[in-house]
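A single protein chain has been removed from this complex, and every other one stays in its place.
Just so it is clear, A and B label the chains in written order, and each chain counts residues from 1 on its own.
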Amino acid sequence: MAAERAPRGARLVGRYTLLGIVAFVVLFPVYTTVIGALKPAGKLLQNPLIPDSFTLEVLRDAWTEGRLGRYLLNSAIVAIIVTLAQVVTSVLSGYAFSMLDYPGRGVLFVLFLSTMLVPLEATLVVNRRTIGDLGWLNSYQGLAIPFAATAFGTFLVRQAMLSLPGDLRDAARIDGAGHVAFLRHVAVPLVRPTLGALALFSFLSSWNQYLWPNLITTNQEMNTVQSGLRALRESALQSPNVVMAGTIIAAIPIVIALLVFQKALVRGLTAGAVKG
Amino acid sequence: MNRRRLTPVALLAAASIAVAACSSGDSIIEQAGDDEPTTPAPATTVAEGSSGSTAAPASSVAGDEPVATAPATNATTTTTPLAALPDCPVDALDGATAPVEITFWHGLNVDNQTAIEQVTANYNASQDRVIVDPQNQGGYLETIDKFFQSGDTDRPAVVMLPEYTVQQAIDSATMIPVEACTSAAGYDLSTFQPATIAAYSAAGVDWGMPFNVSNPVLYYNKNMFVEAGLDPDKPPQSLEELRAYSQQLVDSGAAAYGIAIDSGADSGGGWFLEQWFANAGELYADNGNGRLAPATEVLYDGVSGVELLTYVQDLVNDGLAFYVGDNAGGADQLLKLADENEPAAMAISTSAGLGTVLNTLAGGLVPGLGPEDVGVGALPGPAGVPTALVGGAALYIADGKTDVEAAAAWDFISYLVSPETQSLFATLTGYVPVRSDALTVEPALSVYEDDPRFRVAYDQLAASPDSPALQGPILGPQREIRAVTARAVAEIFSGGDVQTALSNAAQVANDLLAAYNASN
Partner (left out) sequence: MASRVSARQRWRQLPAALALLAPSIVILGAFVVYPLVRAVVLGRQRCGVTGQSCRTVGWGQYGDVFVSQEFQNALWVTVRFALITVPLGLVLGVALAVLAHKPLSGIAVFRTIFSSTVATSVAVASLMWLFLLQPDVGVLANVGWLNELIPTLKRPGLLRDPATALWSVALSSVWAGLGFTFILVTAGLQGIPEDLHEAAAIDGATGSRRFWKITLPLLGPTLLFVVIVLTTRAFQAYGEVDLLTDGGPQPGDTTTTLTYLTYGRDSLIAGDDGLRSTSAVLLFLVLLALSMIQLRLIGRRVHYGSD
């Protein structure tokens, strides 16, 4: 933005130098991992900072040994299920909390919000049992369904719908059968930016799940990228370069996705800061 | 604004200080009694006197070892006759019309995973009645947790559980004792090493089939031995020799340290302690190491434990041993052998790592150190003669499956412990064959001949006399007790007081035993 005058001359050079150095520091762990992933085992420990030899073999090993293709697919499937489910459930409940008026709405909404106070970690012991009882270990539904609805999403959609014009909301107070049609044709299109942000946020949180997939998978076929990386870590001392390569492979899809969806991401992350 | 932003930090700090001040000093395991929520004199643990009178418990137990064994077995109240335990329908497979698919959970990683998958594939190819799907759970601990937390349908038909899980396997009531199968099938165990069967027995019943048996051995750098004027084919056998060798290695400048040691629960901080106690002929826990009746008390805080760990601590203090920490990587002490600047000449690690070590070195990760430079010797111990407890893991058959699945499980297990498979698996990994006739078939026949390093673990196990101490402890919460001793050993190797560390650890271990015995 223009508030600060654009620096010139020496200051400009200094500014770029500083930016460059900082960027290098930020990327340093990525840099060393990439270098390691491209080196054969014998060269790995000599000049770990300098890319003095190059092979794609290690990446190939990581791909096959680490079964990363399968794990990436699993992660993607789970994250897509979670995202779609969260958007749908959030739209429905967000609508019910904003466009409709009925006795007990306030109490229900506070109850909804209070589930945000329950950390995932407090529920895992029991949820592990529930998923076992349902026969959902090693399944996409087991990985996804517990996260199919969130109070956060409900809150977000409600806020967006509350900001719609008043007469629109009045139009919603029609009888039962019309709600779905109204949602589909009027409300959802109007809150689309919010839904995009929510979707990105849901996708990322699902993709990054670490503890849960570790708890409920006993079949390697059903590993997500995160639990797959944990399994790959067991080879960290014997073949560090392979694990480094696996790490890079696991990161690439999200890096690409974020480059593509950069704008939506900013909205998604800042969505949490929305104030009512 | 500034003031406001400081508040959460300040509140956090204040809260934490307030909270930290109210620690009871008790372990999380201890049950403070049903009546009083506060902690008045934890009666049981203190009364049994692990802290004050140091010498008494260990020496008294060490005194009465073998004589008491026979009568006490009969007196044990927990004995369940085999007939009262789940049956093993070994013939059910004959009635199956289609191939039976079963799952097999294991905890082997890296090269050992490749080996177990290879022998499983061999089994699948060898017959057409059973198809086994091997699933790595990530490690032994993950395998234990996932197995016991799963219901009947989610459990695999066959599970590999480490040697410290015997009591849990029994108490979980989730297993068909393997003896039910061996007796139903008339399976011949005569060539098995008796110690391997005994290790997975309790109260007269064999529960698990020993499969991948390992024990700790000494890995050393032969070149450094030569440089220090030591015979590279004569590794130290006693702790005194270990010290003398280390001194010579350091003094000669051949190595920066004599030996690298760790405090991992499944190595220097737990498993090796159990091994050293056995080597000294000492019991690790009461009730005959927990084999006559569930153990109620550990004995490692007695005078022998203190002497032993003081000796090792001195190695560290005198600069002869390098302490690598709690071995989170599982092979940290071995990596110290390959250290470019300050290498150690020796390290103690499981024989099961031998295959991985040789493969890794052959892959060229450590320039200047090839597979042929590594020597393997028996575990140096207090007695000065090699002995070993059975380590590694056994195969268990899960109860609650259909008859054909159970029969398929038994069929698979009998293949895995056949002389041919044992011979192959031992040479792929460094595990010890569970039966002597495995050494008469290839590839073990030639490998044991050509590369005696693979033999060391087998020989020291075969050489171990049959005594209660050398059956090793079985404790319900053995895994947790190892975690506790590992913390104590870490404290000791970092310069802490040996007696204090062991006494505190013993108290928590006794809490663990009491809690376990009350819950199971």
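Heads up, the rule we're going with is that contacts are C-beta pairs under 8 Å (C-beta built on N, C-alpha and C of every residue); 3 or more make two chains touch, one makes a residue touch a chain.
Not measured: the values here are computed from a predicted model.
A.B. asks: Using the whole complex, pick out the displayed chains that touch the missing one.
C.D. replies: For the complete complex, the undisplayed chain touches A, B.
A.B. asks: Kindly note down the residues of subunit B that lie in touch with the hidden chain.
C.D. replies: Touch with the absent chain occurs at residues 1, 4-5, 7-9, 11-13, 15-16, 19-20, 22-32, 34, 37, 39, 139, 141-142, 145, 148-149, 168, 171-174, 263, 265, 269, 323-326, 328-329, 332, 335-336, 338-339, 341-342, 365, 476-477, 479-480, 483-484, 486-488, 490-491, 494, 496, 501, 508, 512, 515, 518-520.
A.B. asks: For review purposes, identify every residue of subunit A that touches the missing chain, sorted by number.
C.D. replies: These residues touch the chain not displayed: 1-7, 12, 15-16, 18-19, 22-23, 26-30, 32-33, 36, 44-46, 48-49, 88-90, 92-93, 95-97, 100-106, 108-110, 112-113, 115, 117-127, 129-130, 145-151, 154, 166, 169-170, 173, 175-176, 179, 204, 207-208, 210-211, 215, 225-226, 229-230, 233, 236-237, 240, 243-244, 246-247, 250-251, 254-255, 257-259, 262, 265-266, 269-270, 272-273, 275-276.
Just so it is clear, only the chains that are shown with their structure count from here on.
A.B. asks: What whole-Å value do you get for the distance between subunit A and subunit B if each is reduced to the mean of its CA atoms?
C.D. replies: 40
A.B. asks: Can you list the residues on subunit B that touch subunit A in the complex?
C.D. replies: 103, 105, 109-111, 135-139, 146, 149-151, 153-154, 156, 329-332, 335, 340, 356, 359-360, 363-367
A.B. asks: Going by the contact rule at the top, pick out the subunit A residues touching subunit B in the complex.
C.D. replies: Those in contact with subunit B are residues 40-42, 44-46, 128-129, 132-133, 135, 137, 214, 218-220, 230-231, 234-239.
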